[in-house]
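A single protein chain has been omitted from the complex, and every remaining protein chain is retained in its original position.
Labels for the chains are A, B and C, by order of writing; each one numbers its residues from 1.
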């Protein structure tokens, strides 16, 4: 699909929104204003952005413990996201879920997930509903390199291919599952090679090139909407921060991080757009100011929102 | 490995022992003397026989719900097996296990298994013990085409390859998981193709040709003993009986069964051995008489053995 | 009323709800043309077709996950796990995903799915095909748990389960499949959280579930001969649990025996005993007894399996013990 300038700038801005959101989360977590665990997406923005740029609101995604980027890219509201991280009643989950469980079913976001490999079977279910109803919706399952080894993920890929479900398995290979490098968790170099085990197309893309991701996911989505079944797309990328905030990354060296930071997906798209004359300094500044403003609002919304009342613990268990 | 005449005749006899054992089980189940479920191995004898002919007593196997053939091939005692099926105190499990749980840890038989896909992770563990101790033992995981789709099986293959464990995954592809043909449970034609997902060798062999199985497993075992890790061997075969006794096989047609019965693994090896002058009519008769006699004894042992006493229900829970 | 088996009642409930609501569909291993391992879904594939009666690979996590995702997307899946014993390969999708989604998401999701699965010993299927695991499910907030004991309840509870907007674990007892009882042809529901009093009595309350309801009724007969009048109560659903009916019965009889087939230790009977020991303590004339399986896996051989299973004699003995 040819990309309009607007769409390109939108993708550029979405990556910036993710980056800035995560940067704020990092600050507030350090400041002790965000309880629990947070797993930041900084450095991987191109994967969620390129993928969700293909999707429509009616399409589904299942996310992971590292889900903020997916949610933002799929259209999540920064205010309610930030409020949820702060544990406020105005958050997406009324403070019941937190970082690992933010969802927006209206937007097709079936939730971040605290269980590694938890999303695949659920994405199949959403895709099955689309197939059952004869709509052209697709479901994207985001999962990490570590999650690729979980039985649930592999079962999900098999069922999706056996039933030709409209699912796109988007693997975010950032090289590590917490401290465990992919080379120790699996013998294959490319997770995409596993697609053949289920007779589905499998491709490796540069996960820091948002356009490459967009392209690959676009093809997979078209295929899925045609009724030709699932695909596996492995996006090679890297997380700049620790596994969770607080992790000091003793298991990887600075040099590795540096080389990846040079592949900053935002800088790369920015330069591309500048070369093509699509992005000017003014435009860039205004984009960033808009994001900054949006975040200011999200943060003050989160800070000013009330905490849930203790008795709310008992609500929302059953429909 | 070159096979001596004796070894060839042994393999021939082992297949006959399995066939005759299962035929007796079929009779006694029909006669109501065997409680519970029995899943017969008739038609698949070459897989267990060719595989276990490679193994030594110190090597391990994990079996399945269709395990009688594996146990016999690994050296299981027909008396105690039959007694167990009859629910007698003299059985392998003192009547506590039955068909789906017969084991002989001394012989490296870590049990039949009532859970499809249950054996893979356990076979890894036995192989890990061998690796840990630096012995040259190997572990064989028998599993069916249906079990290939279970997450546990796929996790087990990944861990075995990531750790280069001395495991041989022997897939018994008999075309069905109960009523479900492989073409409906997976999109790939050959389960062996899944080996690539874990960077291990994967081969398809004629599961009704005991020598082909022996050859393939022999190579895999040598590889495993060398420390080069696991292999996947898919044996294409067929079960002549229903999934369990009582299943009338509405899901497959007679013609399919007939073509497979013509590929009877016992007849095939018999003819081969005759052509090579290794098997004579006399020898064949004496072999079969020996088996018949052994089974007579097993059956009368089973019939004459006492049932467990009710209070034994409380024994053997904890060591 | 027409006589039907427990199995037919379940089959009829599935058929009638599928007829009524196009969003209801079935998924599971061999549930299609084969009709299910026990024959519960027989005829449904022929009647509703491949789209609504789906055979799956052997992949329980993917089955429950597919049901969860489809339910989150608005359908009403009824999935089958061939034996409850297999839940261990797939429990995460049920207890961390389906059961918790609504709460974790702040009440913004509905997961209207049913997981049907048979429990119970008595057919020589041994340790991995004979368990009763209701206590596990009843400990999971977000799940509802139904355990029908009669054909009538099987149909009515299953229809309620399918119409419920929450994930429901529907526990069938494989030894009840052949049991006959009155089952109306028309659609009806048995509400969740309402116990059934199968026999009224004044001297002791026997709370029993699933197949043990029938065993308790046998025991009640025996006790009646000695002039002991037992009230037999079946909660029918463990979540929600009709504590009120149980407590009211104990307030009347002043004695309680709880019976189930699952192993006693940390079994659901403990929950019932504990609730009564808190809420009706002053009404009790004697100790609360539990009759349940010993703390062992289910053995294979018939004499062992029979020794494992609680029987009417055990219940009678327990009642006698209370009455000193």
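What we mean here is this: contacts are C-beta pairs under 8 Å (C-beta built on N, C-alpha and C of every residue); 3 or more make two chains touch, one makes a residue touch a chain.
What you are looking at is a predicted structure, and each value in this text was computed from that prediction instead of being measured.
Colleague: Please identify which residue in B:125, B:181, B:201 or B:242 touches the non-displayed chain.
Modeller: B:125
Colleague: Among A:50, A:97 or A:202, which one touches the chain that has been omitted from the display?
Modeller: The single option touching the absent chain is A:97.
Colleague: Tell me which of A:179, A:259 or A:304 is the one touching the absent chain.
Modeller: A:179
Colleague: Which of B:115, B:279 or B:298 sits in contact with the chain that's absent?
Modeller: B:115
Colleague: When the complex is taken as a whole, what residues of subunit C touch the one chain not shown?
Modeller: Missing-chain contacts on subunit C: residues 61, 85-96, 99-100, 103-104, 126-128, 133, 135-136, 138-139, 141-142, 238-239, 241, 258, 262-263, 265-271, 273-274, 276-279, 281-282, 284, 286-290, 295-297, 299.
Colleague: Mind pulling the subunit A residues that touch the left-out chain?
Modeller: 35-37, 87-88, 93, 95-98, 100-101, 113-117, 146-147, 149-152, 177-180, 184-186, 250-251, 307-314, 317
Colleague: Extract the touching residues of subunit B with respect to the undisplayed chain.
Modeller: Subunit B touches the chain not shown through residues 60, 62, 91-97, 101, 103-105, 110-111, 113-115, 118, 120-130, 132, 139, 151-152, 155-156, 158-159, 162-163, 315-319.
Heads up, the rule we're going with is that only the chains that are shown with their structure count from here on.
Colleague: How many angstrom between the C-alpha centroids of subunit B and subunit A?
Modeller: 45
Colleague: For subunit A versus subunit C, what separation do you get between their C-alpha means, in angstrom?
Modeller: Subunit A and subunit C have C-alpha centres separated by 40 Å.
Colleague: On a C-alpha centroid basis, what's the spacing between subunit B and subunit C, in Å?
Modeller: The answer is 36 Å.
Colleague: Touching two or more other chains, which residues of subunit A qualify?
Modeller: As it turns out, subunit A has residues touching two or more other chains at 151-152, 155, 158-159, 162.
Colleague: Where in subunit C do residues touch two or more other chains at once?
Modeller: Expected reply: 56-57, 59, 61-62, 89.
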